[in-house]
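Got a structure for you, written out below as structure tokens; questions coming shortly.
A single protein chain has been removed from this complex, and every other one stays in its place.
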Amino acid sequence: MRLAEFFRLSSKANGTFPHEDPRAAEKLISLCHALLSERGEVSGRYLASEILGAYQSLDASTAAAFFNRVAAEFSPRPEEIGRAAEAYRKDSTPENLARLQRVVESPRQELFRRLNMAPGATRILVEMRARLLKDLEKNPGWSPIASDLAHLLTSWFNRGFLVLRRIDWQTPASVLEKLIEYEAVHQIQGWRDLRRRLEADRRCYGFFHPALPDEPIIFIEVALTRGMSAKVQPLLDPDSPLVDPESADCAMFYSITNCQKGLRGVPFGSFLIKQVAEEVGKEFPRIKTFATVSPVPDFRQWLRESQQAEKDGALSEKVSGLIAKLDEPDWVQDKQTYAEVERELVPLGAYYLLRVKQGKEPRDPVARFHLRNGARLERINWFGDTSVIGMQRSVGLMANYVYRLAEVERNHELYTKEYKVNASREVEALAKRSSSLGLAAR
Amino acid sequence: MRLAEFFRLSSKANGTFPHEDPRAAEKLISLCHALLSERGEVSGRYLASEILGAYQSLDASTAAAFFNRVAAEFSPRPEEIGRAAEAYRKDSTPENLARLQRVVESPRQELFRRLNMAPGATRILVEMRARLLKDLEKNPGWSPIASDLAHLLTSWFNRGFLVLRRIDWQTPASVLEKLIEYEAVHQIQGWRDLRRRLEADRRCYGFFHPALPDEPIIFIEVALTRGMSAKVQPLLDPDSPLVDPESADCAMFYSITNCQKGLRGVPFGSFLIKQVAEEVGKEFPRIKTFATVSPVPDFRQWLRESQQAEKDGALSEKVSGLIAKLDEPDWVQDKQTYAEVERELVPLGAYYLLRVKQGKEPRDPVARFHLRNGARLERINWFGDTSVIGMQRSVGLMANYVYRLAEVERNHELYTKEYKVNASREVEALAKRSSSLGLAAR
Amino acid sequence: MRLAEFFRLSSKANGTFPHEDPRAAEKLISLCHALLSERGEVSGRYLASEILGAYQSLDASTAAAFFNRVAAEFSPRPEEIGRAAEAYRKDSTPENLARLQRVVESPRQELFRRLNMAPGATRILVEMRARLLKDLEKNPGWSPIASDLAHLLTSWFNRGFLVLRRIDWQTPASVLEKLIEYEAVHQIQGWRDLRRRLEADRRCYGFFHPALPDEPIIFIEVALTRGMSAKVQPLLDPDSPLVDPESADCAMFYSITNCQKGLRGVPFGSFLIKQVAEEVGKEFPRIKTFATVSPVPDFRQWLRESQQAEKDGALSEKVSGLIAKLDEPDWVQDKQTYAEVERELVPLGAYYLLRVKQGKEPRDPVARFHLRNGARLERINWFGDTSVIGMQRSVGLMANYVYRLAEVERNHELYTKEYKVNASREVEALAKRSSSLGLAAR
Partner (left out) sequence: MRLAEFFRLSSKANGTFPHEDPRAAEKLISLCHALLSERGEVSGRYLASEILGAYQSLDASTAAAFFNRVAAEFSPRPEEIGRAAEAYRKDSTPENLARLQRVVESPRQELFRRLNMAPGATRILVEMRARLLKDLEKNPGWSPIASDLAHLLTSWFNRGFLVLRRIDWQTPASVLEKLIEYEAVHQIQGWRDLRRRLEADRRCYGFFHPALPDEPIIFIEVALTRGMSAKVQPLLDPDSPLVDPESADCAMFYSITNCQKGLRGVPFGSFLIKQVAEEVGKEFPRIKTFATVSPVPDFRQWLRESQQAEKDGALSEKVSGLIAKLDEPDWVQDKQTYAEVERELVPLGAYYLLRVKQGKEPRDPVARFHLRNGARLERINWFGDTSVIGMQRSVGLMANYVYRLAEVERNHELYTKEYKVNASREVEALAKRSSSLGLAAR
């Protein structure tokens, strides 16, 4: 009997469902050992297909059993390491080093490399890491498995193997539906919304890997505009009027989405922004400004904490009062409150982005990402994101980070060496004002 | 001044030539350190391009200096290893293991991974390994560099990332000229010869890697024939008549070529043969026999040694006399000698392939490759390769190894576990006869 | 001033709208004359682009003025024809014939051929014919323009230039949205519905023309089923379970849509059905039955007429009574009526399809199409289409026409020569029964 039959391989067509089978994990493990043996050299591709097919049909508890065995049986052997380390200590020859390198590498890595020979394997291995990460807290023993996969995937998804592809209305529907599924920053409301985001005054680019041709790894959405956008909702409106792209002078990056949970920790975003800026700049030489419309996602949380702080860093009573009003229904209708909130909160936002730190870096994660990446904090926009989540997290603020290709590298160096943040005079001035305004003492 | 200018980057267009520059290697090395630093994270792609561009313009002696520095400065640090090994010895936690894994890995590997971010980098890294291997004997200190590259390239050129592509007359000329350049087994005499090898009764397939779209990694040439070919020259004749492929019942694999010296040691051949057999079988369901026409490259050398042997394994006088005749001019014209040579040498060839061992495996390298791969030794053909090299090495013998997909795996297992060779009765009978014939005593 | 500026060329980007301009038609006409002159030879492409751009910006009444002028000024000249015909009458030489051929051809044809030089012109000419056909009744003088276009388009959309392409979920969204837009037989309810129609147990094929790469000319939807489908609704249900295509034995053609109104009268359907049957048969050798699920669109109308007929061909009172019941709400719930309607109407449907003629051919247009095409009327299904329109037109009947590639040509010949209809025994028997049932006298 073929293994695949044994596992009654689930497939869409026949609709078999995953099921628990105590022997299944054991059988899979013995196939994995076979794959690592001599036999794997010749029949590797076939064996790898069988293993991955069977793996995909495992139910949750059998998969857990399988992972436990993988953690236990395909790890480096301490005794071997001990002997090799001792030999190297005594005599640090290249041969002894090579031996030590060999024995400290998890056999898992070779296992995964051989599994990858099967057609479609890379996608399954990416999903396997996602599955491991999801349940890592409950199963800390799986951590080395996830690390080994991370090591391989970082190497395999090296920038040199990624392909930048434009995504537009000519793109296959099988890719486009992934955008709808994955977009996390500003959800796509179906095909009509998507179509607007791919019109002539928009650009969408993604990185793809040749082994996952239908799967964007990361994608970015850009609007070509006249003037730098202060608000994101007009860009998201499916009925917004088309801008003649030849008349645009700004490229606004309004959403960037990492698609593969299994690739968490593999950095793609910084590459993508800069390369897309180059592409757009080549296509539209009149476009000189490349900027984001970004949320300030932890601002509200920091405000909350500052309200509760007792001394330094506490907010003035006035500001505290204002923040309390934000929770009242319809405060937006109240013109006076609205104006006061703007007057008080925008400087506080500047202060938050420029002065509030986590270690030596800004506390705000989006600021950290773009500033480390070499961008400049250009402007803070009141009521830039009026969505529920925008109000809840950023109190409606949106920040524009500008990418000037000529200064990106210098900014990045100043940031990484001296934690120096590049911000416009305007934002600097706002941050300064905030101290006299919002914070009780400083 | 840009580094690329400093190195006066050689390019086809401006025709600058590589030149010696004592400071060049040093500057390159300092750029490599920068690439591994923080700065590399953001400007990595740009830095990597600069390094690889400059590297390519190095003359031989500067390149050697560069490699020496790479060997010296990007190796693991013994003290770090010592500390980490000691910590792990005392407490074998996953964290201590991870730390040990980190410090034993050559910083070179990360260096090469970051270099690979540059466009076109993979090709240059493959060539770099070829360059290292070529001069390894004179520079044994480069061995760890070559090993680190081997480790990465094996991972990157994993079967799961290779694409099988048919090569025919519709293929771009830029790929076809590579076939002419690389084919080593049976040289291609220009475009007319190549065209014949790509006609309707031929198939040619290669593995390609997405990062090297114009470069075959390995390719195989197949002739569709009626009956199993005993001789290779008719297949190589550019004026040979076309066979209607629908009438063919055999697919003869007559040449397989590894193209990239920088990928030496990464095994592709066994995958390719089997996958091409499947492809051809699907396209032509009437084709049932998949077989090679292979040389017996060390046969003559073994005969020579056996002549000189004094006791066991020595050849009979009669046979020795015959072999001596082979060196005479025009022995082929002498019908009697020709017949005698055939009568004596074919059984000896069978004996050589089946009984003469190197360790537990056959001495003949081609036999080792195909038998280990799961093939069966089907037939030995007298005067199957009448080329100068064919006569010099194989005394004109050609062997047919047959691949039966159904038995490949079993053959492979029997071979790897018990060193059992699968051969046809006919060849077995010949090998038996040989003992009564050729060998003085056994 | 450029002509395009003069017409303030409408474009999506700047949002100018068509507008009336008395001089616009005149200017366009003079450009058309220029295009036919010497100047057109060198600047043809540029002129043609200008003309078509300007044409597209015309409002309805200016376009009408333009068409009137085209009808008047680019027609053959009666005097020239008279002279050439007289010359040919006197002396029927090839030269005189050639001259006559030249002068009877509309200058319009050359005009359209030269317009077609512009990028994207073919699509605009197809739309131009659609526009002409739409208003032909009110403007009979445009008929020769439409005929000239028809002549050219028939030649240009020759089967030899059409490309059969599979349409699936990998197809660009720009093509897929056209399916949603054009599908007329069984409307597609958005992207989810479309996706179901492109799953693994479906096939969709279209003819495309290289000059209109995003525009299907005609497309056909096929469901792979086990057993011949009697009903269409299960095939249209987006939640219908997937069939394993390898287990299917029937290919059901359930919808065929002509997309381009401007190509009315150019026949594509018969080619498409047979070629798709071949493609599907090659992909799934187990599929032996290729059949349609077709409406009987004029059945209800004929019943209505037959009720009103006074003598021969009138329906029996019983049947008339039944038909009257169909208009009652909820008759379907009434089991007895339902059963009676089925018992009476199915034979009448068979009678209608086989015996009721328009000239020598069946009165039913769908029957005419498939029978002339070489199909066989295999089965009539009660309650096969329960949609509102299905009930209104076909009283819910659906017919299966079967395409057997081996007999298609013979059926076609018998049909075109002798008007012989190929029907199954079952349907023949039903038709026979109907005379004793439904019709008052025969």
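A, B and C are the chain letters, set down in written order, and residue numbers restart from 1 in every chain.
Convention: a contact is a pair of C-beta atoms (placed from the backbone, for glycine too) under 8 Å apart; a residue touches a chain by one contact, two chains touch by 3 or more.
Keep in mind the model is a prediction, meaning the values are calculated, not measured.
Novice: The chain left out touches which of the shown chains?
Specialist: Displayed chains contacted by the hidden chain, ordered by label: B, C.
Novice: Can you tell me which of B:37, B:61, B:93 or B:174 touches the chain that was removed from the display?
Specialist: Considering the complete complex, B:174 is the one touching the chain left out.
Novice: For the chain not shown, which residue from C:156, C:299 or C:401 touches it across the whole complex?
Specialist: C:156
Novice: Could you pull out which residues of subunit C are in touch with the chain that's been left out?
Specialist: Contacting residues on subunit C, toward the hidden partner: 38-39, 41-46, 76, 78, 81-82, 85, 88-89, 92, 94, 97-98, 100-101, 104-106, 113, 116-119, 121-122, 143-144, 147, 152, 154-156, 158-161, 163, 210-211, 267, 270-271, 372-374, 408-409, 412-413, 416-417.
Novice: Mind listing the subunit B residues that contact the chain we can't see here?
Specialist: On the subunit B side, contact with the omitted chain comes from 12-15, 169-174, 176-177, 190-191, 195, 200, 214, 241-246.
As a working rule, only the chains that are shown with their structure count from here on.
Novice: Can you list every chain in contact with both subunit A and subunit C?
Specialist: none
Novice: Would you please write down the residue numbers of subunit C that are in contact with two or more other chains?
Specialist: Touching at least two other chains: none.
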